[in-house]
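Below is one structure, written out as structure tokens, with a few remarks after it.
Of the protein chains in this complex, all but one are displayed in their positions.
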């Protein structure tokens, strides 16, 4: 297992979908940061299942408790431990999964790696694991806001083949939160929600793309050659459950342009070096250039579906997996706060590293 | 700077495009591995400029020297230092770049981060930096071959908008090395080469996509939740110069499928658990499942072009950058060994970690 | 803060003396290890205050709860989170310390570093911080016992100037636990206990030396040149509260010998290479040689005393610190399980690393 992320702002997450609880230890948070459990709860509430019709019906209150590291409303430099108790434990509901490998889940690979697994739900591979990330991300977000006025916003850019027209430079949090699918293009959102409802009824699931914009990131963040900013962002979001792709700026589409078309000309604006276009996506040579950082993450359709499937059990025997009663037809809306959290964690770590090495 | 990569098999690279030399220290390589400088040189020769008409004319012999860690033809467990001297130093050729930021290069961001830069060529941001990675990758490749018969092959999948039809399961090294563009689809290769020549004549440059397949990777590699195999692969290749995107298995295209269409059914084959399809790309829940690992990397068109460009200098004054005489119109063929090296480095590190924790 | 220790077997501790609780996340523990909360509780009980007359009267039940990582009595490879609630919170008792720096405590340095501190007790600098270490150490101890039959025993070797005659090769756990001071030399123990009682009555405190022996450590553990076994052991125990010195084998006393007197001749015993003497302390060139590892740790007299002291407050004004009612006159007996825990953590990490790199 590798449950620690970051160098100076380091988080360590723990917890399975079933068992005592999930949580995180945040180590290296700058001292004297004002933080409340409510600020953490706000992001957890955006992550948790059961927020709307279109997400999973598993209803988890997910109340965060801060065990250490905060004193009289401020961080004190010591590790901040946050615990969220598990409450929706229905192990019997998973009894059938004890010996059967669900297709495109991590059942088989966990068994292959560890020779054992907590078969009550997804165990450590469950999306519930991200509770700790999102709680830590809320603290990272606060550090970024206080020390550099950085703002990080993600939103659903595409569900299945339904894309949305969104200007990353203009999108706002209220526009994102205005609908259940967290897509700030209202027309696209309506189509997405209809398609998700259709998938739910069919016992099917959908994937899509989350886009993220990071504003006012100061120039100079990123550590070539291995901890380039885009490399760390890629690793961060590719560690989220169900993610299958990452691109920044022009991304895969940029390969259709030639160098003359793709290069971002520099210009000067009020004494500040700017680029006229932003195909670089706010990062050049692995280092932020002060423009908006814009990246996208592809999420596959959720592996849990409510239909019969063919698979094998631990002995290699063919097994028909019965249709499940409940499922989450589209994880995208809940992935939005997860992507934001990972972006915040990467940025704050690089902010502290830059201050340490070059400050 | 962050010039170290890996946990148990750790590499530290160094060197700028101009100055004494470039190289790498490989720490944690298993002892008693037979290795020769020729095996390292072979991959370096595939990486170096000047191999063919379609790559950069900068002709660097790039002779590797092993300074330590190898004794009587075998590794001894101590760090392996490899140095390649710089020879093509023509600092005067770069005098014009001293105060000017080339568009979509790292000139401005290095200046913003460090307040100083080696303006003689790309400095640390030059693709020359990858010499150390490729040398280390050759050692990693040997460890993988000896201990697990793992084979890692990359090839050019697309140049500009010209795609190739390639079966990752069947591609061979001779087919890849059969043409200058390292694309095993001969017809596509011919079209790519013609397009690259055209770009060269126009003083323009092209990007594209490199695909990589890793065969016989044992099930169980990858460390959830943050060092998932795809997360580490993503970080590894997104740290290469000019990369803008990463996807594994079905990737971005997989978002157009529904869960029923996307899930890989399990089956049993000769006592081994297999998947019928491989939309997972060989990784499930962040852990290898024994199928071929298949991923793709998008590279933008090279920033260096041989045409006039608008930019600014260090004082923010508008400057016209004169057309350069020489340039590399397409970095893709040389990116192939770089991608292979990064994949080998990730796999060998996870092989050792798995052996350590679960062995 | 740096609250993470270890590379493959990594622990992250959290918690202050006052606040919600203290604990640890153990990441990288090999899967399928049988472990119970009772095994962890056993070591916690040896660490906790209030065990006997001669230790601090603060009575903490210190009940451990495992939140994750253990399923049906076995580890599953995922992070093991252990929490111990704080119960003895009497913040008002510490009100006087809010603005005053207690001599030879960490009050001033925490304030200088973080600009803030939890003044309710020792905060993160309290010995209560070691709860997480000892809980994690119990798991490490189990891994060592199961996989290599390694046994780690520490004991009090000296209190103040009262030394004990102990053969590290023969000492047993029952002999150590036979008296309140954890010194297996009964005569010396009696004298130590009398001296500690005297110190208590005088409102004074005593330091001393803890010795630790690690048996059946396989040859080959330790990673030159920076993670030599003795270097990691030194760091591990010098990170414990109140420790001021570390020595291994002949230690400081060995400087009085010449090379001829000091060298350990090799011999062969039943096909195994042994040393005739063990001035090396079981480690040569940073790597275990199969002999008993023997090291010693010096602990200063506890800073908390029950007498008036001169100091300054946050404004730099001279202040007389009133005598405190309760204090722990000698931390040595409670330091014994702490030293054992740190030794176990170092050994298990090196065992896994050795298996990974050279296995």
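For reference, chains read A, B and C in written order, and residue numbers begin at 1 within each chain.
Heads up, the rule we're going with is that a residue touches a chain if its C-beta (ideal position, glycine included) is under 8 Å from a C-beta of that chain, and two chains touch if they have at least 3 such contacts.
Being a predicted model, the structure only gives us computed values, none of them experimental.
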Hidden partner chain, touching residue among C:27, C:129 or C:211: C:129
Among B:15, B:184 or B:337, residue touching the chain not depicted: B:15
Chain not shown, touching residues in subunit C: 1-5, 13, 101, 103-106, 108-110, 112-115, 124-125, 129, 158, 160-161, 199, 204-209, 219-228, 230-236, 238-239, 241, 243-252, 254-268, 271-273, 275, 279-281, 283-290, 298-305, 307, 309-312, 316-318, 354, 357-358
Interface with the unshown chain - residue positions in subunit B: 1-4, 10, 12-16, 19-23, 25, 27-28, 31-32, 65-69, 71, 74, 76-81, 83, 110, 113-118, 120, 123-124
Absent chain, residues of subunit A that touch it: 7-8, 28, 30-31, 77-78, 224, 352-353, 355-359
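Keep this in mind: only the chains that are shown with their structure count from here on.
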Copy pair subunit A, subunit C: interface residue numbering same or different (half cut): same
Magnitude of the superposing rotation for subunit A and subunit B (Cα, nearest 5°): 180
Subunit B-subunit C separation of Cα centroids, rounded to whole Å: 46
Centroid spacing, where centroids are CA-atom means, of subunit A and subunit B in whole angstrom: 26
Subunit A, residues touching no fewer than two other chains: 1-4, 13, 110, 113-115, 124
